[in-house]
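Let's look at chain A:
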Amino acid sequence: MITRSARRTRRTLRASAAGVVALLALSACSSSDDASPAKSDSSASASASDKVSGTVTVFAAASLKESFTELGQEFEAAHPGTKVTFNFGGSDSLAASITGGAPADVFAAASPKTMQIVTDAGDAEGTPATFVRNQLEIATLPGNPDGISSLKDLTKSGLKVVLCDKEVPCGAAAQKALDASKLKLTPVSYEQDVKSALTKVELKEADAAVVYKTDVKAAGDKVEGVDFPESAGAVNDYPITLLKDAPNAEAAKAFIALVQSAEGQKVLTEAGFLNP
Partner candidate 1 sequence: MSHLRKTTNDPTDDGDRTQGLDAHLVVDHGTFRLDVTLTAAPGDVVALLGPNGAGKTTALRALAGLVPLTTGHLRLDGTALDRTPPESRPVGVVFQDYLLFPHLTALDNVAFGPRCHGASKAEARTQAAAWLDRMGLADHAGAKPRRLSGGQAQRVALARALATRPRLLLLDEPLAALDARTRLEVRSQLRRHLAEFEAVAILVTHDPLDAMVLADRLVVIEDGHIVQEGTPADIARRPRTAYIAQLVGLNLYRGQADGHTVRLDAGPAITTTEDLSGPVFVAFPPSAVTLHRDRPTGSSARNLWHCEVSGLETHGDQIRADLTGELPLAADLTAVAAAELNLRPGAPIWATVKAAQTHAYPA
Partner candidate 2 sequence: MTSPADKPGAAAEALRGRPRRRRLGSGMRRGVPLPLLVPALLGLAFLIVPLIALIVRTPWHSLPEQLASPEVWQALQLSLLCATAATAVSLVLGVPLAWLLARTDFPGRGLVRALVTLPLVLPPVVGGVALLMALGRNGIVGKWLDAWFGVTLPFTTAGVVVAEAFVAMPFLVISVEGTLRAADPRYEEAATTLGASRFTAFRRVTLPLIAPGIAAGAVLAWARALGEFGATITFAGNFPGRTQTMPLAVYLALQSDPEAAIALSLVLLTVSIAVLAALRDRWMTAS
């Protein structure tokens, strides 16, 4: 979607410190190809960026921690005088805080289901947009000693596999993939979130876990990722939205624009996310 030349151009621009206005204008242009609801803001972004200031509070799913932190720093650099504060956590608890009245500007959830809690409560401004997608992957011990190459391999007896609990998004997705391939897998544990599942493999207590690609990537060489074709049928959409009672709506819009920009997408894909 982002052309090589565009990327090069942007890099050049940044290198020559051409300024925020040009950068954002470019980002807006590149993202204009997408059917993004944030499109309407793109024309305003150039002028809006001048007024952007103050603190933006972003509630985001835990899996976004690394990439959003990086984007936050870029945002602050691009908009001197702004500060991005994050609240990373389970999407459910974040949704609960927002409907409970927590002062936040932006909500980025790990599943449409959790986003729906916020929209149903009427706390979202406009329609949430899917900004990335996350795909499942099998995390195995480094070097894949058990030779796992497919979802079916996980059903081998004697293998200790952990899944996320069906109540949390990664567990629901994994169950969907298993059901689709008519596999019956009895794990040793249904973990309460994806990081716990991954930790079990990192500590070598479990032989494999079904987690997100991004988590495998974030774990570095402590685990090894194994792609499986069934994961295509169980991809998780990540929606983002501006919140109705956002204390700093202008800056929030600018941040959402950054996330959806080519620059933002690059950071997110590097972390293992798929473009929407």
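As a selection rule, all candidates are chains of the complex that A comes from, given by their letters.
As a working rule, a residue touches a chain if its C-beta (ideal position, glycine included) is under 8 Å from a C-beta of that chain, and two chains touch if they have at least 3 such contacts; residues count from 1.
As the structure is a prediction and not an experimental result, all values here were calculated from the model.
Touch, as defined above, links chain A to just one of 1 or 2 in this complex, and that is 2. Those residues of chain A whose C-beta lies close enough to touch candidate 2 in the complex are 90, 92, 160, 162, 165, 167-168, 187-192, 196, 199-200, 203-206.
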